[in-house]
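Only a single protein chain was left out; the remaining protein chains are all shown in position.
Chain naming follows the written order as A and B, and within any one chain the residues start at number 1.
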Amino acid sequence: MNHIALKMLMGDKGKYLGIVMGLTFASLIMTQQPAIFLGIMSRTYSFISDVGLPDIWVMDPKVQFVDDIKPLQDTELYRVRGISGVEWAMPMYKGLLKARLFDGRFQTCNVVGLDDATLIGGPPVMLEGKIDDLRRSDSVIVDIDGARDKLGKPSPIPGGKPIPLKIGDSLELNDRRAIVVGIAKVTRTFQSQPVIYTTYSRAKSYAPRERKLLSFVLVKAKKGQDLAELTRRIRETTGLAAYTQEEFKTLSFEYFIHNTGIPINFGTSVLLGFIVGAAIAGQTFYNFTLGNLMQFGVLKAMGTSNWTLLRMILLQAVLVGSIGYGLGVGLTALFGFAMRHTILAFKFPWQLLLFSGAGVSLICVFAAVISIVKVIRLEPAIVFKG
Amino acid sequence: MQIKYTLPILAIVGFLFAAYTVINSNQPVPVAKAVTEPASAPFKAFIAGAGIVEAQSQNIDIGTPLPGIVKTVVVKVGDQVKAGAPLFYLDDRDTRAILAIKLADLAKAKADVNVAKATFSDAKSLSDLAEAVTDRRAISTEELLKRRNVLQITKARLESALALVQQAEASVADTETTLSRLIVRAPIAGEVLQVNIRPGEFAQAGFLNTPLLVLGNLDQLHVRVDIDENDAWRFDKNSKAVAFLRGNRSFKVDLSLAYVEPYVVPKKSLTGDSNERVDTRVLQALYRFDRKQLPIYVGQQMDVFIEAQDYTPDQDLENHLNAKGPSS
Partner (left out) sequence: MNPAVRCQNVIKVYDTGGQKVTALNGINLDIAAGELMMLVGPSGCGKTTLISVIAGILDQDEGSCEVFGENLLNMRSRDKLNFRAHNIGFVFQAFNLLPSLNAAENVSVPLIINGMKRVEAERKAITVLEHVGLGERWTSLPSQLSGGQQQRVAIARALVHSPRLIVCDEPTSALDHETGRNVMTLLKDVAMHKDRTLVIVTHDARIFDFADRIAEMDDGHIIKVKDSR
C-alpha cells in the first residue's frame, strides 16, 4: 500500500510541487529568520567568546551586559589574584573612545586594553602583524572590518570604497598618537564599532581621566577547580560579580532579550512563517486529500482498513515534510553561505535544525490529521455516487 | 518520473549542506593564546601583590648641603663607590678666595703677635732694669711706676694679639669646612643608580623632585610588595613568598621577609601610569632575595605571591557560628 500511497502523491505533479513548496517556504522561514536572530543575538556576547581564554569574568555587580562598563579599582585585581583556586587574573580595559581619523573625522571605537605583560584577551586571529607588536610604543591593533570601513581613509573618488587602514598608519585617541601595528579578525559585535586593541596601561592613558579604569578582571581557574565554587568564592571574598564565561554570555544575551525589541520582531516573523507555511502546506495537502477522496473511498470499499489509510496519509505527509524540510534548510544554508562575507548576522546551530524540523513536523501532522479525519469519516458508499 | 527522484535527492543534498553548515560554522572561535604565560601562585591560598624592586639600602636620593654650580662630577652611573668617596664638586672659587683672605688675616695676626712680643720684651727689660736698682734714690718713684705700667700694657697687648691669631685660625677652619662641604660624598658604599646633574648646572639644596644623584646598595635587593588593606589581616610574617618576573614566568625567586612597614600608606599606582592616583591604602612588606638568581633591575615590577591561610567567607562564618554555638 505504501507504493500506492507514494504513487498517489507524486501522480499529480502540480499538487505535489505545491505541497513541497509550501513546506519548503515554511521550513525556510522557520530556519532562516531564527538563524539571523541568533546571529544578531550571538553578537551580544561575541566579544566574550573571542577573548576565550579566561574561565571567569569579574566585574562590578551592577554590570548588566558586556558593553555596560562599570569600572573597578586597580587593587581589585590583586584581591582577585589572591583568592585560592585562581590560576591567574589579568586586568582588561574596555571602553568606547573617540578616535580622530586621518582626515579629521571622529569615530567612536571600542578600545580594549590587555595586560601589558601577557596580552591576554587579544584578538583571536591576526591577519597582519603579531600581538607582540603591541609592546612597541604607541601601538594599537585594529579589527579588519573597522580598518576597511569606518576607520578607512576616504576614497579619492567620491562615493567609492574607503581605503583600508594599513600597518603604520596613525590615529589619534584622545589627543594621543596611536600607530597601527596589526590587523586582526574579530567576530562582529552587536554595535559593530571598530575594535582597537592596545595594552592596559596605554588604554588607561587614552581613556579620559577617571579614578577607576579597570573594566574586567579575567580569571583562569586552577586545573580541576570547580568553576561554580570559584565564582562563589570570588563573589563572597571581593563583593564583586563573578561569572563564568557561559554565565556572562547568558547575562548579556538575556539583557538584549529583555531590553530590546529584537526577539519580538523575529519571533513575529518566525510565527508568521510558521502560520503561512502551515496554511499553504496544510491547505494544499488537505486539498490533495479531498481531491483524492474518491480514490480513498474506492480503496476503503475494496476493503482497506482505516489504519492502512492513516498510514498511507502519514507516509505522504512524512515524505512531503522531509522533502520540504530538506529543501528549506538547504536553502537557508545556501543563504548563509552566500552572505558569509557581508555584515549580515547569521548563525546556524544544530538546535535550529531541530527547531525547524519540529515546526515542519507540526505542520505536516496538522495537515495529515485534518486529512485523516476526513478519510476516516468517509463513507465508502460514496463510491456509487457518480 | 524524474520528479520522483529529483526532489528527494535535492532535499537530501539540502539537508546535508545544512548539516555541513551547522558543523562548519559552529566550530569554536580560535582563542588568542597569551603571549607569555602569566605567573601563577605555587600556593593553595595566597595573597597576591605587585612588587617593585629597590636596593636594600632603599634608594638614596643624594642632596647637596649648599646650593651652587657643579664643577665636576667624578662618578658615572653604575660606578661602585666607597663610603666617603667624592661624588661631585661644586664651584669653590669664592670660598677659596675667602680662605686666602682669612689666611692673610691669620698671617697679619701672627705678625702682630711678634710686634706685641717685641714691645713686651722691651718694656720688660726696661722694667727689669728699674726693678734691679736697689737704691730707691737712684730712680724716681714716678719713673718706676711708669715702667711697671708699660710692662702691664704690653703684656695685655700681647695676649690680645694671641687671641686675634686664634680667631683668625678659627675663621680659616670655618672656610675650610665650607670648602669641604662643596664636595658631595657617598654616605654609604654602593652603586650609582642615577646621575641627573652635569658640570655647569646649578645644584639646589633641599628636597627635589628629581634627585641630583641616586645611590643604592645593590648587593642585596629588596622587593617592596603592596598588600591591599582588605587583605592585610591575612598577611603572616612567617609565611613563604615567591616573586615572578613579569614577561617570563620561568624566572622566579623565593623571598624572605626583610621587614614590614607598620604604617599603612596610600597606594601609589605601581601599574605604570604617570599620574599616580590614590585609590586604597596598602600595607608594604619588604622582601629580600638573591639578586644573582634573576636578571632584574632596580625599579622593575614583579608579581608576588605570599602564602596565606585559606579563606572562604562562609567557612569563616561557620567557624564563627560554631564558636558561638554552645552559648546560644
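Rule of thumb we're sticking to: a residue touches a chain if its C-beta (ideal position, glycine included) is under 8 Å from a C-beta of that chain, and two chains touch if they have at least 3 such contacts.
This is a predicted model, so every value here is computed, not measured.
Note that the absent chain touches A when the full complex is taken as a whole.
Screening A:A301, A:V318 or A:L334 against the full complex identifies A:A301 as the residue touching the chain left out. For the chain left out of this panel, the touching residue among A:H3, A:K223, A:H341 or A:R377 is A:H3. For chain A, the residues touching the chain absent from view are 1, 3-4, 7-8, 10-12, 294-295, 298-305, 308, 379-381, 383-386.
Methods note: only the chains that are shown with their structure count from here on.
Averaging C-alpha coordinates per chain places the centre of chain A 59 Å away from that of chain B.
Residues 10, 13, 16-17, 20, 31, 49-53, 73-75, 78-79, 81-82, 84, 86-91, 115-125, 131-132, 187, 200-201, 204-205, 209, 211-212, 220, 222, 233, 236-237, 319, 322-334, 336-337, 346-350, 352-353 of chain A touch chain B in their complex. Those residues of chain B lying in contact with chain A across their complex are 3-4, 7-8, 10-22, 25-26, 28-41, 44-50, 226, 228, 230-231, 234, 246-247, 267, 269, 271-275, 277, 279-280, 282, 305, 308, 310-314.
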